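A single protein chain has been omitted; all remaining protein chains appear in their positions.
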Amino acid sequence: MSERSERTGTEPLHAIDDGDAFEAVSETTLTRKERYQRLVDRWLLAPGRIVWSVRRARIGAGIILLYVILGLIGPALYKEPRTNQGPRSVAPLAEGLAYPLGTDNLGRDILAQIVHATPSMLQMIAAGGLFVTVMGVTVGTVAGYSGGRTDRVLSLVTDIVMTIPGLPLIVILAALLEPQNPIVTGLILTVNVWAGLAREIRSQVLSISRHSYVEASQAMGLSTPSIIVKDILPNIMPYVLITFVNAARQVIFASVGLYFLGVLPYDSVVNWGVMIDQAVSGGAMHVASMAHWLIAPLATITLLSFGLILFSQGTDRMFNPRVRARHASTTGSDDESTEAGGSAAATAGTGGGIR
Amino acid sequence: AGGSDDEADDTGGEITGDEPMTERTFTAPTSVLPDDMQWNAANDSNYPDRPGFVVFDQLVYFRATTGEFAEGALADWEVGDDAATLTLQDDLTWHNGEDATAEDLVRKLHISLYDNHPIGNFTSVENVEAVDDTTVEVGLEADVSEPVFLNSIQNMELDTPAEQYQDILEELENDPESTALADFAPEEPIGTGPFQYDSSGEQELVTTKFEDSHWADDVNFAEYRFRFIDGNEQAWQALRGGSVDALHNIFTSPDIMASFPDHVVEIQQPANWGLSIAFDHDHKHFGQREVRKAIAHVVDREVVAENSAGGGDAKAPVGTPTGIVGNFDDSAAEWLDDPDAFEDYAGNNTERATELLESAGFSREDGTWVDADGETLTFEFKVPAAWNEWVDAAITINQHLQDFGVQTNLVTRDDGVYFGQDLYGDTGFDIAGFWWSDGWTYPYHTLNWNLNSADAKNVYNYSESIELPPIGDPDGETETLEFAPEFEELVGMDQDAEETRQKINELAWAFNYDLPQLPIQEKVDQCFVATENFSVVDDSDPDASVKYPTTYLPRIGKLVAKEE
Amino acid sequence: MSGRIDHSESDAVATESRSDAVLTCRDLTVEFHMDRGTSTVLNGLDIDVERNEIIGVVGESGSGKSMFASALLDAVVDPGVTSGTITYRPTDGREVDVLELSDDRLRQLRWEEISMVFQGALSSFNPTLTLRGHFAETLEAHDYDVEDGMERTRELLADLYLDPDRVLDSYPHELSGGMKQRALIALSLVLEPEVLVMDEPTAALDLLMQRSIVSLLDDLRDKYDLTMVFITHDLPLVTKLADRIGVLYAFELAEVGRTEEILRSPTHPYTRALLNSTPDIDSPLEEMRPIEGSAPDPVNVPSGCPYHQRCPISTEDCATVKPPMEPVTETHDVACHHRDRADEIELTAEVDG
Amino acid sequence: MSTDEPVVSMDGVDVHFETEDGLNPFEDPRTVRAVDSVDLEIPENDVVAIVGESGSGKTTLGKAAVGLQRPTGGTVSYRGQDVWEAKKRFSNPSIPYDEIRRSLQIIHQDPGSSLNPHRTVEASLAEPLKKYQTDLGPEDREARILAMLERVGMAPPHDYAQRYPHQLSGGEKQRVALVRALLMNPDLILADEAVSALDVSLRVEVMDLMLDLQEQFDTSFLFISHDLSNARYLAEHAGGRLGVMYLGELVELGEAQEVLQNPQHPYTKVLKWATPSLSLEEGAAEPPVREIDIPDPVDPPSGCRFHTRCPHATEHCKMTAPDVRSVDDGARAHRASCFRLEEDGEYWESEPLEGAQLDEE
Partner (left out) sequence: MQRYYVERTLQAIVTVVSVMSLAFFLLRLMPGNPADAYRAELIQNNPQMTQAEIDHRVERKLNVIPDAPLHEQYINYVTGLLQGDLGESINEGVPVAEIIAEALPWTIFTMATALLLSFAIGVSLGAMMAYKEGSYFDNGFSVGSILFNSIPNYIVGILLIWFLGYRFELFPTGGRYSTEMDPTVALLEPLQTLAFLGDAVWHAALLIASYTVVAAGGWALRMRGNSIQILGEDYLRVARLRGLSERRIATRYVGRNAVLPLYTALLIAIGFALGGSVILEQVFTYPGVGYYMIEGLEARDYPLMMGVFLVMTVAVVLGVYIADLTYGIIDPRAQTRGGEH
């Protein structure tokens, strides 16, 4: 057969003799630092570069980052909202920068309220988003991947949960549990959102597990969890992210809505939804001089939601290996042309988020 | 702006008393869907109480500013030691055309007694009987002073014509446990009031002037309508847009009032009740007088009241906590012989508060108060979520307390849960928003409410007696004061007698010294009338303090239609 | 690129003499302007398509076959730019410059005169429209008589071994790949075009089906007097069908000639390599060998002869001077500097018959 | 490893799929008989090529052979150990399932989907090493992967190692898949249409590589193709066998050369006709079948399944299914199932079906 291998001359050199390829060991070792650098590059810098390269994602990420920073260090930097810290219903900038967004009916600085409400809102959003994501991904992948009875049972549960009219259920749960902890509130607000994700992920998993590389992994005897984690999850990541964003929006919309309805209890900690409630019941809609009281939280919520959507629209690229390859510093350049346009998957649900 | 500062023009011109009859319609809001209304006040569902005020006549009306009673369905009354004689107006006619007689009043009183009306405290069915066509005599089983008795029948309306209620009364006589009364749901009311039911639709209830009513001469407009309006914002908008001519009673901040058309006037009436902080007297900390007092010193009631009123004057801060209403116009002090002897807990006196807490064994650690056992002085401050003014007040109170190092947390609660469970149920509270009077000016009521009522015992677990030093001398020798006998005595005492005044002073001192509750503010009801088509008297007229000006003033010609 | 101008001139002369060409392409070029440079995906193609012939175009993946097919109908996808000339000569003796046509005329030309079967036949139908709908709408769009047209459709389908009733009432997804492919061929013939361009019409099908379709096409050509351009990467498939074969390499024609000339005496080294690499059940075993190296990138086509990097007999010249297309015989043109040395590459695939 | 047992032996293997959406709820669910009583032994270091039309059950058969598809009937054994028996939780197999799993590998038809698009070549290849060569450190793993990449002609290997699948050509992807399978050191590799999707010029290259590695690693190959020329190329080179499948049945099996030169089953002849050659001869223009389209596998024809298309079918074929018959003797006997192999019998007496003829033209 040497004759043939000679003909099969596509291999330019056989530096390593046939048998050795199988036994080859390395002569050098990577330093810890190098390996660390690789990890950082792969998991942090590369996604960052990708996000940065899409305008929508860049703007979205910027907005989200702004809120995160606001939530993290804002409360430390900006004064606390206090009753009677200023005159009542001061218009924005009316007194210079003393009350940049004005004050409310109790003379509290509105910017201060917004800033100090951010951490708990972010916690709520993160809790809701994580809950939905974890539940949805777990149930969806387990159902889709294991099939059979497990699938039927999980699918039925999912379908049922999905059909519960979300808002009324949340209203009842909120009244039932009277959550004060933002994390608990976040969970309640997304109590049935995960089902939609689970259903979607299940069908994605079904189609992904038809890919032959999944079968190849099975043939290699890899364990099911590792197949799910390595072969299936990366494919549904864009979807997961989008759902995370939708869940986050659901949290924002529903919490504000319920605070507004007065169904959710609130405590001394300020909250955007409570601000809207107080502004509306305080008559901000009636008096032009108090309009800022309502507009400020409205704009805050809208901007965050807007940022989240923009970000999610940009992020399917983050998990797209084609784009990844181009932004990985450790790999050589790639000549793949960029596919244009936003993705279809990134569109948000209809109906204003709450259903 | 609808300020009452401009005079004549604002109120839409002088009311001479002989305005000509017009075809005008006066429109006011109602929060019950007209289609759903039923007219039995004893039935719990969808009873339209505002419309009820024009269709039915109250037995007597109460002028809150002067504390006097004015005639309603009753033309005259007399409260003696063992009997009260009630005399009906002699021209009173039911909307179905029948004369309203003493029999009708007897029926009303009997039904009320079967329905557990508070006059049952003084009398029973057997003692109520008609003497002649217009007079009813009510035998009293104990001494009752006149204001106390009248207060108890004041909100009673003559609304039980034989046509609708005779059968029900008979059933109650046969079976006092019968639910016939509560189940009765007449779709059309029959009353004796100045307006009678005409029709109701999706959005509106129409009542038309009842020419045979006792008040007919003073009413110069043809219709009184009620428009379904839900929520304050909608109400303000309706008034602003002219779809209603009045709002009965809605708290409205100065900012919002500023958005009303110029022809809208505000009529303020003392509500004689307002927010207080109720302490759980069984609580380890709040059972301590020093802690309560410290809190009283820390909370700056003026700021709270102002915040709660949105910067306006609709909430009057309580001057000196004595358990007597009248902070609105300082009439509270008139009951006191020596107002200065009372502690006023004014301002934000943290020094005094610190002293008090330290004397009770507390110390301040890292800005937080900790008792001798190392427990933090902390509590959840519960308020009903939908009561916005209370929430605003509570936020402010909370702020004051936190600034002083008391670890408080505001908790808004669903109204039902708040009243049903936190106050009157099992969940309880540490400190909660409550009220410190129940709408009456006579000090007996308020003091009784705070020191001796079932609520005092059940809601905030107040004790039946206290150790009380002499008035004005908190450190003096104490004596035990049992509340129940004191009030039993006071109930029957003539309100003008000197000893009555003495007793009131003593009880007010008990209140001031021991602070069963901390009164924060006193509410002023705000009523709005658009004077484009109607004229109304200024709110300095005592009659304007009868509840509600929109329904009472037309009866006496003090809210009249302008000439068309 | 220096050689190109004069070669096209000389070629123009050479082709003038040729007789009845339905389509004449001169300097047919397709370019895409992209961020990283201009991508020339078809580079100065000169070719004639004779009336009633079947011309096969072969080449490896990415060599520009589909671009050529699209260019023939002036249907290169945006933002591709097609330049050069394509002259279409209908039977009435007119000459139509395809690339210069107005939109309306072009719309008419397509499908009525030159129609096309796509590479992705399986996705060439609107999934929510029955096949009858497809036929009818095509007829309507060209103002043909629908009734007559449907009659013809039935005949066409029957010719293609399909049951017309069943097929016409089906939605695309209800048909198997082979049936869809045949239906698509019928659809492309429904307006009785002169020329049928087929871009890998059988690539997705089974061999048996491929072979069957190829033999059907042969019948169709005779029955409907068609001229066909048959594009494929599968050389053996087309040898049974085509009268002539053109070999595309790197967006250019490497060799054109009658089928037997290409098979018997391939002159371009690439053609020879292609033949050598083609598995075949009849030829002796040892004789297949792959083509080394990989296809060039359309943005950076090697200078000179684009094949020189992979060519075993290339010389310095090949790397710099572009070989012109020159006739070997009257019917056989090749673009190679070393046409005489072709024999140096052993032709292992022996063609019998 | 040197037992006499064949690496894989399949004995009367059936794979039937139940399709769920029957129109009538009371009707039994319809069954696709994707593979029907197939016997096949694959000894060590052997190559078996299977050809057949799309839907004939090649893939299913192959997957059953490597233990990725559970047969509904019959047994599949790895060196004498029943594969599915070994997989059971509390069984005590003579060969642990893990080892069986490792020994039977697969390369898929579609190079595009055979590699996880989210993992670099290196990451994909490291997986089997991590699992089966736990003693290797990350550097050694990398070295081995690079060596293998170089071995299959992907140089420079560290460049390729860091690429994502979309940065590879089809041929390169197939090579990586091949390396992945080889890294498991398997006894049998199922190459399911492993070259069909590649450009013509690449096919030979990949097939040569497979042959090469088969030689070197003593691996057996089950090579599946719908293209007779590819199957022949591989099977003949390795001196292996060729099998022909039709609608779930293995209708002919024998030495590659023998089967091609002396096809016994009419279907094999059809396939041969359909395989284009570079010849200029106008082959029979009309296909030697009566019907171009393959019947629905859900409802396969009765009797001999090929009778609907067979140019020689008779009424007898419609009724009865032919048995497998050996054409010649020997260990790797050439066998086929067709009545025409019988000297005489009912077949020859019965009426040919419409359009069919008893004798060849």
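A, B, C and D are the chain letters, set down in written order, and residue numbers restart from 1 in every chain.
Please note the rule applied: a residue touches a chain if its C-beta (ideal position, glycine included) is under 8 Å from a C-beta of that chain, and two chains touch if they have at least 3 such contacts.
These numbers come from a predicted model, not from an experiment.
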- Item | Sole residue of C:68, C:88 or C:125 that reaches the chain not shown, by the stated touch rule | C:125
- Task: For the chain that's not shown, point to the residue among B:418, B:442, B:460 or B:483 touching it.
- Result: B:418
- Query: Considering the whole complex, which of A:91, A:130 or A:173 touches the chain not shown?
  - Reply: A:173
- Touch list for chain A against the chain that is not drawn: 156, 159-160, 162-169, 171-173, 175-176, 178, 203, 249, 252-253, 256-257, 260-261, 263, 276, 280, 285-286, 294, 298, 301-303, 305-306, 308-310, 313, 340-355
- Message: On chain C, where is the contact patch with the chain that was removed from view?
- Response: 73, 75, 77, 107-108, 110-112, 115-116, 118, 120, 123-130, 137-138, 141-142, 171, 173-174, 187
- Query: For chain B, which residues touch the unseen chain?
  - Reply: 33, 36, 38, 43-46, 49, 115-118, 152, 154-155, 179, 182, 185, 201-204, 227-231, 234, 237, 240-241, 271, 273, 384, 387, 414-421, 424-425, 427, 435, 438-440, 453-455
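Basically, only the chains that are shown with their structure count from here on.
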- Between chain A and chain D, tell me the centre distance in angstrom, where each centre is the average of that chain's C-alpha atoms. 45
- Listing for chain A: what residues touch at least two other chains? 7-8, 10
- Query: Using the touch rule from the top of the page, what residues of chain D touch 2 or more other chains?
  - Reply: 205, 208, 237
- Message: Taking the touch rule as given, give the residues of chain D at its contact with chain A in the complex, in rising order.
- Response: 66, 68, 98, 101-102, 104-106, 108-110, 113-120, 124, 127-128, 131, 136-140, 142-144, 146-148, 150-153, 155, 159, 162-167, 177, 180-181, 184-185, 205, 208-209, 211-212, 215-216, 237
- Item | chain A-touching residues of chain B, taken from the complex the two chains share | 232-233, 236-237, 240, 252-253, 255-256, 258-259, 303, 307, 310-311, 385-386, 388, 391-392, 395-396, 398-399, 402, 408-414
- Note on the structure: The residues of chain A that touch chain B in their complex are 82-84, 88-89, 105-107, 175, 178, 180, 262-263, 265-268, 278, 280-283, 285-287, 289-290
